[in-house]
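One structure, as structure tokens, below. Some questions next.
Of the protein chains in this complex, all but one are displayed in their positions.
Letters A and B mark the chains as written, and numbering starts fresh at 1 in each.
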Amino acid sequence: MEEYRIGVYICWCGTNIAMMVDVEAVVEEIKKLPNVTIAKDYKYMCSDPGQDLIVKDIKEHHLNRIVVAACSPRMHEPTFRKALENAGLNPYFFEMANIREQVSWVHTDRIEATRKAKGLVAGAVKRVVHHKALNKRYVDIHPATLIIGAGVAGMSAALEIADSGQKVHLVEQCNQLGGMVRKVDLNYPYLNSSRQTISQLIKNTEEHPDIQIYTESKIDKISGYIGNFRALLSNHQEQRELEFGNILIATGLKSFDPSIIENYGYKRIPNVITSADFEKMLYSGLIHCENGKEPGNIAIIHCVGSRNENYHPYCSRTCCMTALKYINQISSAAPECNIYDIYADMRAIGKDCEELYASTSKKNVMFLMFDQQHDLPVIKQNGNGKTVSIEFTELLSGESIHIQANMVVLMTAVESQANNKEIAHLAGISTDKNGFFIEKHPKLDPVATTTEGVYIAGTCQSPKDIPDSIVQAKAAAARILATIAKGKVQVEVTTAQVNEDICCGCQCCASVCPYSAISYNEDKKVSEVNEILCKGCGTCASACPSGAIVSKHFTDNQILSQITGVLEMQIETA
Amino acid sequence: MENLVNPKLRDELKKFGVQDWEGCYHCGQCTANCPLTEQGQLFPRKDIRSMQMGLKKTLAGSLEPWLCYYCGDCSKECPRNANPGEMMMALRRYLTSVYDWTGISKLIYNSKIAEFALIFIIAALVLILSIIYSQVPDRSLWITPEGGVAINQFFPVEYVHFGDMVMFVLLAGLLISNIVNMYFKVIVNQGIKVHFINYFTEFWALIWNFISQKKFSKCDSKPYWYVHLFLVTAYVTLFVMVVAFLTWFQTDTIYAWYHPQRILGYYATLGLFAGTLYFIYQRSRKTKENSKHSHYTDWTFIVLLFLSTLSGILVHVFRINGMALATYYIYIAHLMILTPMLMIEVPFSKWSHLAYRPFAIYFARLKKAAENKQKEANMEATYKLKESIA
Partner (left out) sequence: MNLTQSIAIYLIHQNKHDADFLPSKNYLKELPEIKLFECINECDKKTFKSAVSNISPLEYDKIILAGENPGFYKDLFLSQIALAGKNPEILLLNFCDYGLNHFIDNNRLIAAFLGLVYNIPFKKLLSNGNLPVNDQTLIIGAGIAGIQAALEIGNANKKVFLLEKNATIGGHMAMFDKTFPTLDCAACILTPKMVEVGQHPKIDLLTYSELLEVKGNSGNYQVKIKKKARKVDLKKCIGCGSCSARCPSHAPSEFDSGISLRNAIYIPFPQAVPNKYVVDSAICRYVESPYEINAQTIKELNKTAGFPKEITEKLVVLKNKEIKSAVEFNSVLIENIGEQNTEKYGELIFEHTGACKNCVRFCPVNDCIDLDEQDEEVEINVGNIILATGFKAFDAKKAIQYGYGVYPNVLTSLELERLINASGPTSGKIVLAGLDKKGNRIFDKEGEKPKSLAIVHCVGSRDVNHNKYCSKVCCMYSLKLAHLVKEKLPETTVYEYFIDMRAYGKGYEEFYNRIRNEGINIIRGKTAKVELKDDHLWIRGEDILKKKLIEEKIEMVVLAIGLEPASDNKALADILGLQLSAEGWFKENSSDTETTLTNNQGIKIAGVCQGPKDIPDSVAQASAAAAGVLKSILKGEIKGEIKEINLQHIEKIVKEQVQ
């Protein structure tokens, strides 16, 4: 039998861990365990010198198993596995104990936390000796890409990918390309023409030989895995199958319906309209009330449905600047018109947006601040039927005021598409509580998702403006182009495995597999696992009545010894 | 209290001076930078807000513009160049027109032509009166037997004094009625209940501030305060001498230089001359915050005052040198400048702040006293309530 030489490394994570866990005491305790050759602590294990420490020790002390106690393995397990690889060790001879999220961040008693950390590390030490060497596997990448949604993001990504000579399938549920932006005339802050931009984009997309457009179509099913996806696509006439290597979801978002906000009386009071209605008016060139007359007083209310716990807690990001754009457009078309802009915080964040805010304040506009959270204005129809009055407390002056307006424009929030959940299910990704797709990492990986080969871009991830959506689309395109350029990609190796000798062919496993990775082999009368589809979730292993399925890297043996390790240490230190 | 906002007021207000205040985004730096602002009496941001929103009633009842001495600290660091200092100045002009029930003030502030026309009409009236009158007295007496100037023969002091008094009554009437108007706007219309006794207890503040301009010294620019104080005392001295004691002031006898009449005259002249020159210099250099922006009425005021002083000095110089005709002509010119200046500036234009500012301070104290009283009453009520519960 092989001699186990384990190296254990405890990370301080700055003060993140060291503040609540006595790292040095853990090291002392772990040193005593059998098979532990060395145990060390370091401020940031994930850093270059931290990894170097591991590599050096492996070489010097001939370590063959490594345990790192640090943060959640989600972020850094790959980092340390790579370090093992660099030292010439199989990356799966590694185990990580999470003493940050599971210990230091959730406990307030330093002694107890230290004790728990000791237990977790001991468990990892016990477990790691049972680890088996696993080898990397690669799959080839199909060079085509599926893009769902042909708005500004979808088209930009499509063009970016297709321009490099790769095939793109662009699927759109409407009969036209362009999405939300098609309904917008001018764009802030320079009041450039979105109409020109989008029509150019549509023209380029439609004329591109490498972009296959499917309008009025929807995806019924997606199967496969990174590099080798298949989808069923249908429109009213036919159903077809597509093959592709990557998926980009750019389904955009939709406008919030403000009629549920009692105070504003949308659809009840004439001349209370949404920003989308107003945009239509601007598009046609005539700003008019329901009686056809030009309004002398227009009120614009911000944060309609945004930044309010009753509707949507988030900020819709674009409405403030759109309102400023409207003010400029109104002053241009009807210089005599008085504009009241009722806002909460003026979020002029983009390049040159603050400058637009400054220049807009010189226009015929009165900026009034309200409390979007607790004190929504009340809109009432006046007796004459021509005007409405808006009552609220103006915060900057502290006065409760009422203003008379011929027209009220509600800057409605944006919200996620109704079918996002459905799409998320098809593509194997998830949505957050607001219905937006969740990115892999909110800071450093805004376009990837937890499912490899599936990317998100544009407003389906969160509300954003046109330039930001396009940037995201191109970012996703970069990811996709990189995999295409490489031609192959590494896939999961911790998959399930069927022991054909024990398997009784009951097919319990196949019925529970969420990835449809298990099939029944009629000839052999056993179940078989498609290792590329398998994500190693372990559902089948726990369902198997005869214990014939084993999840690689999560064997019973490994898990039980980990538990034993934890418990032994808890008893010992109690 | 529900307030109706008025988007049209903006355009009206713009005529009273610079309009940069439109750019204000309410960071509050100006208020905090102001050395005169106090808890419960914050400016200038609050006034900018009222201006932006067109809150007519709030503006009419606002005393803060008069409490500001325009040191310019607020404008220096304004992140939007909204120029709150000049805004307060513009607001003073606006308020002058609000207090003035005749509407002349508004006319002067909104139209250059109207202002100049008024000046010329009054000057012409003075000239015509002088020409008509100059036919009346015996020309042979215009020169004293010694060959000196006999100004009291040319323009008998009683007549001038009579004219003076008429003007004084007119001006006082206008000013007092405007101040009463102001009182209604800032105290009565705002629903402030002033305890009767406070009208007397706070009165010393009115007098003291009128004399000392004490509040001004809290501003950082000391020289400005000195010059201003010098100018104010000089003006008041001369005004009192000319209007109330003209018979004593305007004599044919030339007293020795140390005679109080001459000493006081010199003090006042020096004050006015140096003061107006200083302000003209500052305004044309435009280096300081408070002299960067000049409304045309600022210029007419300071130039008229300067010319009055200059012509007054000339009258004096010609007189003591016995240059009779020159004295008489320049005397008429002096009256032609002085009369329109007083008639226009005192009740309707810039000079009115001489009266409005001390009264504003007085009213502000009344307001504060009323608020304190109210607070006490509230406390007492709560106390009683507590007691009754107990």
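The rule is short, and it goes like this: a residue touches a chain if its C-beta (ideal position, glycine included) is under 8 Å from a C-beta of that chain, and two chains touch if they have at least 3 such contacts.
Values in this document were obtained by computation on a predicted structure and should not be read as measured data.
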Sole contact to the chain not displayed, among A:461, A:527 or A:551: A:461
Among A:67, A:211 or A:346, the residue in touch with the chain that has been omitted: A:346
From A:174, A:289, A:395 or A:543, residue that would touch the chain that is not displayed: A:395
Residue of A:176, A:200, A:499 or A:521 in touch with the missing chain, whole complex considered: A:200
Residue, one of A:289, A:378 or A:478, that touches the chain absent here: A:478
Footprint left on chain B by the chain that the document does not show: 25-33, 37-39, 42, 45-46, 77-81
Residues of chain A in contact with the chain not shown: 12-16, 18-19, 43-44, 46-52, 71, 75-76, 79, 82, 86, 156, 160-161, 163-166, 185-187, 189-194, 196-197, 200-201, 204, 282, 284-287, 306-307, 313-315, 317, 328-330, 332-334, 345-355, 358, 395-396, 398, 436, 441-447, 461-462, 466-468, 470-479, 481-486
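Criterion: only the chains that are shown with their structure count from here on.
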Computed distance of Cα centres, chain B from chain A, in Å: 66
Of all residues in chain B, those that touch chain A in their complex: 1-5, 7-8, 10, 22-26, 46, 49-50, 52-55, 58, 80
Touching residues (chain side chain A, partner chain B) in the complex: 297, 338, 340, 346, 357-358, 361-362, 364, 366-369, 391, 394, 396-397, 399-403
